[in-house]
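In this view, the complex is presented without one of its protein chains, the others remaining in place.
Letters A, B and C mark the chains in the order given here, with residues in each chain numbered from 1 onward.
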Amino acid sequence: MLEFTPDQQMIREEAQRFLREQSSSEAIRRVVDAGASHDAGLWASISRELGWCAMAIPEAFGGLGLGATEVVILMELTGARLACVPFWSTVCMAARLIEAAGSEAAKTKYLGAIAAGEMAVTVALGDLSAANPMSGTSVRAVKSADGYVLTGKVAQVIDLAAADLVIVPAQLEDGATALFALERDTGQVILPLKVIDGTRPVASLELASVAVSTTQRIDAGGLTDAAAQSALAFANLGLAAEQLGAAQGALDVTLAYVAERVQFGRTIASFQAIKHRCAELVVDIAEARSLVFGAAAGLGGMDAAESALEVSGARVLASDLQFRAAEEAIQLHGGVGFTWEYDPHLYFKRAQASAALLGSREAHLDRIAASVFADGGLK
Amino acid sequence: MLEFTPDQQMIREEAQRFLREQSSSEAIRRVVDAGASHDAGLWASISRELGWCAMAIPEAFGGLGLGATEVVILMELTGARLACVPFWSTVCMAARLIEAAGSEAAKTKYLGAIAAGEMAVTVALGDLSAANPMSGTSVRAVKSADGYVLTGKVAQVIDLAAADLVIVPAQLEDGATALFALERDTGQVILPLKVIDGTRPVASLELASVAVSTTQRIDAGGLTDAAAQSALAFANLGLAAEQLGAAQGALDVTLAYVAERVQFGRTIASFQAIKHRCAELVVDIAEARSLVFGAAAGLGGMDAAESALEVSGARVLASDLQFRAAEEAIQLHGGVGFTWEYDPHLYFKRAQASAALLGSREAHLDRIAASVFADGGLK
Amino acid sequence: MSGVEAFRTEVRDWMAIHLTGKFAELKFRGGSGEGDALPELRKEWERELAAGGWTCPGWAKEHGGRGLSVAEQIAFQEEYSRAGGPGRMGHIGEGLMGPTLIAFGTEEQKKRFLPGILSGTEFWCQGYSEPSAGSDFGNIKTRAKLDPVTGDWIVSGQKVWTSLAHLSDWIFVVARCEEGSIGRNGLIFLLMPLSQPDVEIHPIKQIGGGAEFNSVFFDGARAKAEDVVGQPGDGWKIAMALLGFERGISTLGQQMSFQQELDLIVEIARENGSDRSPAIRQRVAYAWTGLRAMRYLAMRVLSDDQSAEARREALTYKYQWSNWHRDLGRLAMDVLKMDANVVADDPRRERLQQMFLFARADTIYGGTNEIQLNIIAEQGLGMPKEPRGKL
Partner (left out) sequence: MSGVEAFRTEVRDWMAIHLTGKFAELKFRGGSGEGDALPELRKEWERELAAGGWTCPGWAKEHGGRGLSVAEQIAFQEEYSRAGGPGRMGHIGEGLMGPTLIAFGTEEQKKRFLPGILSGTEFWCQGYSEPSAGSDFGNIKTRAKLDPVTGDWIVSGQKVWTSLAHLSDWIFVVARCEEGSIGRNGLIFLLMPLSQPDVEIHPIKQIGGGAEFNSVFFDGARAKAEDVVGQPGDGWKIAMALLGFERGISTLGQQMSFQQELDLIVEIARENGSDRSPAIRQRVAYAWTGLRAMRYLAMRVLSDDQSAEARREALTYKYQWSNWHRDLGRLAMDVLKMDANVVADDPRRERLQQMFLFARADTIYGGTNEIQLNIIAEQGLGMPKEPRGKL
């Protein structure tokens, strides 16, 4: 059986209430219209007061030691409200990467800071749209007398301007990948980009011979493929949950609109074609939500490879769903659906941008097929 | 502008009236239930009395010398009524292949017989589901003292049991492909197959060292690739038209049913979801019909390669459409939709069987992509 | 090994020993689309199951069952399907009729009917749908008139989509017992023996050639006074409760059989080269994904979560599995390419062909797609109800 524990249920209800109030349409638009890096007040509440960043961090490092399910609950809800906070970057990308690949010192320092809500962290992935973005970095790290010199550009880093720390995977001279942690203003150049989806800011990162100390190298003897895959599975799971949530959010907005809008003397909610399309979204939400939470329950328990396949499947379902829910939101809003004033376009832009992250639909299905056919994929 | 000439309009209206009467549900079921090779009476009318087989055959060989459009008109209508006759095999496959690749003697003899309605002809394509089925034959022709000896098996030949003549592409010892014409009972073994789609009978062909005379070799110095492609384009165009027609037929059956069937005190045609789904089929029919007739108008005029791409596109649209129209027919018929007694299953089985013929959806799109990207396709 | 795992092993062992010999022929048979296959042998198999104590294992012990937990029932269904256990002739009795009698029947009714179900010797079928009341269940026209002399009910009318009626002993019938009543009111729930002169059963030939459904005609047929379940007028309530029993645990067994079908498709694709097609690979991967999601959805539906969201999503299950299965049928045929059209003596191909054809019924029986979407929109989302017409 698959259901929330009473504690999880409580986390969920409180987070939902909180986000409905704090990540309102107006709050989102303040960030989007200003091109801001994030909603600083909301982030302070989430990270410091509510302690959401501590959920999945092991107790040994100051966290609550809860599982993937709690994180997925929160990701779904932040997605539903398009909350403009570096929560996914910090918790689903960075913290998990540090946990999987970091040295004990790095874990103590950074996981502790994240758990305490003192730090927003992101990861400078080489190619954000690649299914395996850890391996594609073009940043090079050359050993120096007292540390390393980092050189390279990363075209797009999510939440970079909001982050207190950026983890940079870089290729060492021997070809191995190391992880470097750069706090604010330590030589990197950050250029916020003008993006279509303003709810999730992106910036480019430039490292022009940036000297870093050996203590800034945070991996425990190189980033292994297993660690990278484990971190990536968690990032994808969190993203799938967020996408699922955004789909639910788009549907909620749409249901409210069609219940009010009158045409031909009827609410448009009374038109069967519209009912059926909303119902089909419910079907797809049920499907995606089941796989997201099923995969979350399996993560850690099940065979890691099989778990990663479920996560890939969850990404496929959630990406399809999120886009369709957003496009239906625009369509069923009619004329106002493509105006700036109503919310569907926010969901829509987020949907396209999210679908492009961490592997296309096709790439995730290819991965599943390679396993189902047990042939390693088409060459 | 793209419209029928008054003559074409007349051909269309008369054929439609004729087929509605002669290829009724009962008539189709007589063939299907008996596992018969074809509806012999209907075929006699079509080929001898109405002269449909003469339409596209050049006047020099006793035909009417009309174009692809007339054939496509007839193919669409035979498709709409699932007419159990070897019309497509004879006119769209065999006659065109003879015209494209045959010797003058063969054209005179066989095109004349086809135009006169004296002969049903089919082609023993190597792999019916291949996009290029001419090249895949496993039949071998070995030169003998006074002719050739043919050996090999062809798994599935459409309308073989109904055909008076079968054209067999066979590989010569030098690797070239020749065409051989075998009349009934000249050494070949024909085994009718039990098929799901009983409206288009299929049989296997076995040639165990069948001796044929040199006059039975009908190609003019080997089957060239250009001739094969030209014949194939015509076969695919005819098939697309037939599929389009079958989709229209399935929709017609469905519209009649939903207008009568009452549930919840309303005809089910009054439910908006059902209206919209029928309307979507009309959209797709309009799309497919436009491309089918547009491609027919272009065939012969336009660049052959571009024309073949349009035909591939028409196959894609028509295959998608036919299947969807048939599945909607079953679904919108509700309980009776999956019974033997009502017609939707006939359209449905035909849809799946037709989609598998002469190249999958994917293969046709690959061909178009190779041209659009001008890269010869992915390897 | 957990208790459930031990139990799972017990089922697996039992099946390995018993689904052999003459019963080996039944493996993977009698499923959707061929529910009427090998009926006598399958009835014998029901008695074999009964002898092993495997009929009605989810019923409480006091009623003759094993009182299995939900987790154990799931394990049973999964292992039964995994072993190729044939389609259950006793399904209606075990899954619907028994639970309904346990809930609403008199002591005397339980005593008379439960043993036949438990022992695999009496088979039941259902009399719900009518020609003009397919999705519109409230439009039932079959009449039941009280015979004032005997207290029996005299039934006239027609039921359709009665699965396996021609192989069953009893039918339960929902009929209109109050003259002039409409909709949900005035219905009665009757138990009727099929072997009586005024009942005629006409098989309905299906798309795949089989005939597991029937039309059942009643022309003054008789239900005994003591064979009314509940009170006259309670028919709707009891029928709805009965349908409620249908949802649930058997879906996990069904999913096992879906997985087998998907495995077959993969196997054939590897053999015939369809596995080199990128589009086929993507579709197979997508099917795999959908099946995983369905598995977790089923587990959520079977959980105790009573939130509005959980209840709404539970409404989607039928739509989900039926459409998934329907699409799997097409995928199977596309993988088979030209072979899809030819009926040959290849049990794998035949299984997929039958599945392809009969899966077309999945989205229709038990509430069409359209009805499911109405229900999800209206009950799940609270959207306005479709108005009833006046034709």
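The criterion applied here is as follows: a contact is a pair of C-beta atoms (placed from the backbone, for glycine too) under 8 Å apart; a residue touches a chain by one contact, two chains touch by 3 or more.
None of these values were measured; they are calculated from a predicted model.
When the omitted chain is restored, the residue from A:156, A:188, A:243 or A:371 that touches it is A:156. Annotation: of B:63, B:313, B:337 or B:359, B:313 touches the absent chain (contact as defined above).
For the options C:73, C:162, C:282 or C:369, the residue in contact with the chain missing from this view is C:282.
One chain is missing from the display, and on chain C it is touched by residues 278-279, 282, 387.
By the touch criterion stated above, the residues of chain B touching the omitted chain are 1-4, 9, 255, 258-259, 267, 269-270, 272, 275-276, 278-280, 282-283, 285-291, 293-294, 309-310, 312-313, 316-317, 362, 365-369, 372-373, 375, 378.
One chain of the complex is left out; on chain A, the residues touching it are 127-129, 155-156, 193-197, 202, 262-267, 270-271, 273-274, 323, 327, 330-331, 334-335, 337-341, 345, 348-349, 352-353, 355-357, 360-362.
In this text, only the chains that are shown with their structure count from here on.
Note: centroid distance chain B to chain C, computed from Cα atoms, is 40 Å. Note on chain placement: the centre of chain A and the centre of chain B lie 51 Å apart, centres being C-alpha means.
Within chain C, residues 278, 370, 373, 386 each touch two or more of the remaining chains.
The set of chain A residues that touch two or more partner chains comprises 272, 275-276.
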